[in-house]
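Pasting a structure below so you can have a look.
Complex shown without one protein chain; remaining protein chains in place.
Residue numbering begins at 1 within each chain, and the chains themselves are lettered A and B in the order written.
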Amino acid sequence: MSVSAQTLPALPIALARRTSRRAGVFVALAVLLVVFMLLNLRIGSISYPVEQLLGALFHPSAQDDVAYIVWNIRLPRTFAAALGGAFLAVSGLLLQVYFRNPIVGPFILGISSGSTVMVSLVMLTSIGLGFSGFAPYLNTLASCLGAYAVTAIIVAIAVRVQSGVTLLIAGLMMGFLCGAFTSILTALAEKESIKGFVLWQMGSFSGLKWVEVWVMVACGGALLASTYLMSKPLNALLLGEEYAASMGVNIRRCRLLLLFLSSSLAGLVTAMAGPVAFIGLAVPHMARLSLGTSDNRVLLPAACLLGALVTSLCDLIARMWLSPVELPLSAITAFLGAPLVLYLLLKNGMKS
Amino acid sequence: MSGEPILRTAGLTVGYRAPVLSGIDLDFGRGQFIALLGPNGAGKTTLLRTLSRHLQPLAGTIEVLGQDLNTLPAFDLARVVAVCLTDNARPPLLSVDEFVALGRYPHTGRMGRLSARDTEVVEQSLAAVSAGELAGRLVEQLSDGERQKVVLARALAQEPKLMLLDEPTAHLDLKHRIEVMSILRAQCRSQGLTVLAALHDIDLAAKISDRVLLVRDGGVSADGLPEAVLTGDKVAALYDLHTADFNRHLGSIEFRSDGRAGTVFVIAGRSYAAPLFRLLSKKGLAIATGVLDGSDLDACVGAAIGARVFLRPTAMAEVGPVLNAALAACTACDFIIDSGPVGIEADTLRAGAAASGRPLLRLTAAAIAPAGGAERCYATLAELSGAIDHLPFFQSQAAP
Partner (left out) sequence: MKFMEKMTILSLMLTLIATLGGCDKEAGAPEKRSFMNIGEFSVNPKAGYTEVRDGAGRKLALIPRGGKAPEGFAPTSVIEVPVRRVIAYRAFEVGILAALGVPETLVGVTDPREDWVRDDVRRGFDEGRIAYVGQSFKIDFERIKAQHPDLVMTWDPSIIPMMDSLGIPVVVTTTPVATCLNTHMRFVEFIAPFFGREAQGKAYFEQVATALEDIRDRTQGLPPPKAMWGDIYEKRVLVEPGNAWVAELIGLAQSHYLFNDIYGTSCIEISTERFIYSGKDADLYFTYRTPDWGATSKAALARQNPLIAQIRPLGPEGHVYAPLPGYAQSSDQLDQILIDIAAILHPQAFPGHPMRFFVELPDIDPVKQTGGT
């Protein structure tokens, strides 16, 4: 092969420019994430001087209000929001790559609907009273069970069908089924119990306990690591299943693993915080645009950082805008996410 | 072509549930450019998908480098066979070099990190399709032609021994069509790559491929050198052609005139008249022409277009009877065109035409009317075309 002299430098220059841009974006994301997480620790409906907060931070066992609020409320919530955002963003990214569809989010396959059904069973019927031993974690367990039951069904369907579109429709149908079941339960429920359920459906990182945060760290960490190991086949999937198969990707195994990882991440967040909208849909786009690439080896960590960052910011806004009144987190994320998705759709529409 | 065949099939039946093609026995050697021809829906894509293991064969065996396709590990297969599909991947925000580097998939490690050699192959692949300058651009922003070259580069980066392509030149302009085909052929020659490409463009296939497979009616109907396989009859049968003919000498398709608009006699010879024939054919005129040498291009094109060609007899035979027949045809036509050949036969026909009183149009290099001639003279085909449109009989023909 002969290489003409003028074409040679293009590639190294492009590579160098790209590398420096990516490094810049990553540093910026990391710094911003730290800033927002610190802000989430710093700002709350009760304001404390910085020294007092720092003191509490370094003396977790102190028996005062500050230590209690910092260690039991602000810290778990800050971490939960960051982790939850990261998980949702990665979950959404996986499905967007798999379906090659930019408007797919982590809940498109009915994960949150599955959680909702189980939570509604616990909250809206007297079933929950039979398990009062699990009291503080009952909802979390129920939600987890629901999310993973739906995941199992989706994966079982994925084994049988070839086409992504069929799977997408199957997911939507799961959502409708679960929704129908939930609405029947709601119709039969006592007013008193609907209150808590409606709140749960709006999703929030409020009131998470350390145990739950540790579960998120442990399970989510393992899931994220597995996801990162999948970034090579994910990249091949950018060209579609046929090309990926021709390059040596085991499509069936890859698809199942991908669905499992995505659903597990989304299910984990839903279990802890209820359905949080739009993060999983919008953040992958933001990551792609800010880095200017679809290379998942870069996008996955970026989506993690950006998801954590955006969710931290949204949670801060939800907590502080009308403090101490809490606004629904999904409302804030939707305010941010919906215009972005709309913009992307319009932009794509104009191109084609 | 030596050594083990790249790909061999025996008694292969392909299809989705129901067989589409059956009894396929193929044997591809190194460095061959094989064109897969056949009408839409004949099963070209099905065959390609089966050979690339996207589709399970319904019967028979496929061997790649002597190994059963079914038992070949995915990565090993990907290092031998690369594909270019019609579904043109257009991933958003992926640069050309990243796209091409995806072709290194079966060669890289767990995380797909590119080694120095991988980068080198990517560069070479881009250079091979002369798209080196596209490296930093985004795939979604390329033109169709540029993208197709990049798609080829990706397949090349896989360093395959066999490349399966499904209509690689669809939607491309002439320049890119030729470029893509040239790149493939160059790879066959220089790298020993075997190419199996489903093509629609029979002209191009005939001229570029080493071998053609004709696919029709549930099987491979012919397999061999294009020069041997692609006869006018075979091509007409392959595509069910009624209004056009493939001319193996010209290597192209010529449309036949239905002759409804009238008849014309062209005094032709010396290969001047080929474009004129096409012009007249498109006007729907039945053409007669003579008297021509069998080796004359005019005779070749005339025959392809369905004209009645009066050929000068070979060797010892007398020209007289042919000339008389031509003269009779000439004077019976609605009008006559003189494309300006020299020779006794041409002069005879001219004289006969002038005597017949039929309109005589003359195409000359310079529009100089010969003294005393009743004929009209035109310097270009365009002028001649206009003049034909104004002939009284032609107008009355065309009017209703």
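By definition in this document, contacts are C-beta pairs under 8 Å (C-beta built on N, C-alpha and C of every residue); 3 or more make two chains touch, one makes a residue touch a chain.
Please read these numbers as outputs of a predicted model, since none were measured by experiment.
Counted over the whole complex, the shown chains touched by the missing one are A.
Residue A:204 is the one among A:115, A:204, A:227 or A:270 that touches the chain missing from this view.
In the full complex, subunit A makes contact with the omitted chain through residues 44-46, 65, 68-69, 72-74, 123, 126, 129, 132, 135-136, 139, 186-187, 190-196, 198-202, 204, 206-209, 277, 319, 323-326, 328, 330-331, 334.
Throughout what follows, only the chains that are shown with their structure count from here on.
The touching residues of subunit A, when paired with subunit B in their complex, are 1-4, 6-8, 10-11, 13-15, 17-18, 100, 102, 229, 231-232, 235-236, 238-240, 242-243, 245-250, 288-289, 292-295, 297.
Of all residues in subunit B, only 52-54, 74-75, 77-79, 81-83, 85, 87, 89, 91-95, 97-98, 102-103, 105-106, 108, 110-112, 119, 122-124, 126-128, 130-136, 158, 190 touch subunit A in the complex they form.
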